[in-house]
Every structure is written in C-alpha cells, then in structure tokens.
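Only one protein chain is missing; all other protein chains are in place.
On to chain A.
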Amino acid sequence: MKILVPVKRAVDYNVKVRVKPDNSGVDLNNVKMAINPFCEIAIEEAIRLKEKGVATEVVVVSIGDKACQEQIRTGLALGADRGIHIETNTGVVVDSLQVAKLLQKVVEAEKPDLVILGKQAIDSDNNQTGQMLAALTGMPQGTFASEVVVADGSVNVTREIDGGLQTVKLQLPAVVTTDLRLNEPRYASLPNIMKAKRKPIDVKPVADFGVDMTSKVTVIKVEAPAQRVGGVKVADVAELVQKLKNEAKVIA
C-alpha cells in the first residue's frame, strides 16, 4: 500500500508574525520556516502505518520554490521513502485550488491508496485542500481525523466533529485530513537525517503539469488582530453569573 503525504512549508509555529506595513500580507523575510504542524501529523501517521506493516511506501510531495526541499528532506528524515518537489518560481502564490489540481496529477501518476493531508495550514488556515482533492479525484474523504484504521481495502476514520466523534468507513483509495489529536509526531533522529540524504527527491517544474496557475483569489487586506484588552477579576460566582447574563448576554 502506498501513501502520499503532501507537506507545506509554512511559518514556524513559534514565530510571532508581523503584518507588513502595506497590509499586503505578513513579513516572511528571514523568518523561521518549518513543515506545517498538521502536515507533520500526516507524515507521522503514514510512517506509523508503514511501521505497522500496513503501508509499504510513503511519498512526500511539496509545492513551492527550491526552499521547500528542506521540508521534503525533513519528511524523509522522519521516515518517508522518497520525495516529489513540484517547483514554482520564488514568490509565486499558489492557492488551495491550484495545489489540489497539482496533487490530482500526482495522484494520477502515483496511484496512492491513501492520501493523508493536514486539515489546514497554519499560515492561511483555509482548510480546503484535502476536500478539493477528494472532489477532483472522486475519492472518498475523511476529514479532521483523530484515528485512522486501515483494514481490508478500506479505512475507518474517526472524525472530530462538534458533537463528539464520528467514524466513517471509506473505500480505498481515499483522502484523509489530520486533526491535532491524531498522533504526536516524532523528532527527526540523527541516524535518520543521514539516511534521508540518500533518499531521492524528484524535482518537476510546475509547468509540466498543465495546470492553470493563475490565482482565483485576491488578497485585499491583511490586518493584525485587535489587541486583547485586559480582563476583570470577579469577586464571586454570583458576580460572574450576573456579568454573563447582563453584560455578555451569553446566558439567559
């Protein structure tokens, strides 16, 4: 069984980003970049499936300029077998739909049994690539996964939904997107970093895929969230209830 794991190069979660003065986006100059944390969870799940003997090959794919090979290498150092880099020019913005269409081509070529993606990326927070890919490829989808069990040509995906947990059974091949509690990703160990050096990364120019790369999304304005104002201390429960009722009006 082959698993495809798309990974996105995103701002490291420890970085406090700053909005550019012209409100066109956030300043990414000399900012620490890393694998999007949800993608890391996706890699971890794929590797665990391989370690359990369920999967035989894990392929990571990333779309972006040369720099994103760093994240592919990290994926390989975590235990993936090989990488695919769909190379764009530096500075090109790739929207979710373009990503999904490019991944569709990769799926057609690679024919994976399972595609595991992060549910969203911590930079744009769109939460749509996995769903779009499922629609484009006609594969069933299990989003927000907190548990993934593969058996007999299908996969049971336990999903985190508002009311609790829901388990769906999908025929393979299928698309799964990961939620935060699916697993705890490992660290790339030194021996695996060395092994990763020898694993292949197949670099393909984005032009080879015949996907229309013109963006359908226009960013109008990026603004920092409003500064949080300090809270108040209440004397007792009665005052809290009174405030929730009369000021916040969240309880009747």
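What we mean here is this: contacts are C-beta pairs under 8 Å (C-beta built on N, C-alpha and C of every residue); 3 or more make two chains touch, one makes a residue touch a chain; residues count from 1.
What we mean here is this: contacts and distances are computed from a predicted model.
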Missing subunit (named according to UniProt) among the choices "DNA replication and repair protein RecF", "Amino acid ABC transporter substrate-binding protein", "Butyryl-CoA dehydrogenase" or "ABC-2 type transport system permease protein": "Butyryl-CoA dehydrogenase"
Residue touching the undisplayed chain, where the options are A:Asn29, A:Thr90 or A:Asn246: A:Asn29
Absent-chain contact - pick from A:Asn23, A:Thr56, A:Asn89 or A:Ser189: A:Ser189
Option touching the unshown chain, where A:Thr74, A:Gln104 or A:Thr158 are the choices: A:Thr74
Identified contact with the non-displayed chain, of A:Val15, A:Leu180 or A:Leu244: A:Val15
For chain A, the residues touching the chain missing from this view: 12, 14-18, 27, 29-32, 34, 70, 73-74, 77, 187-191, 193-194, 196-197
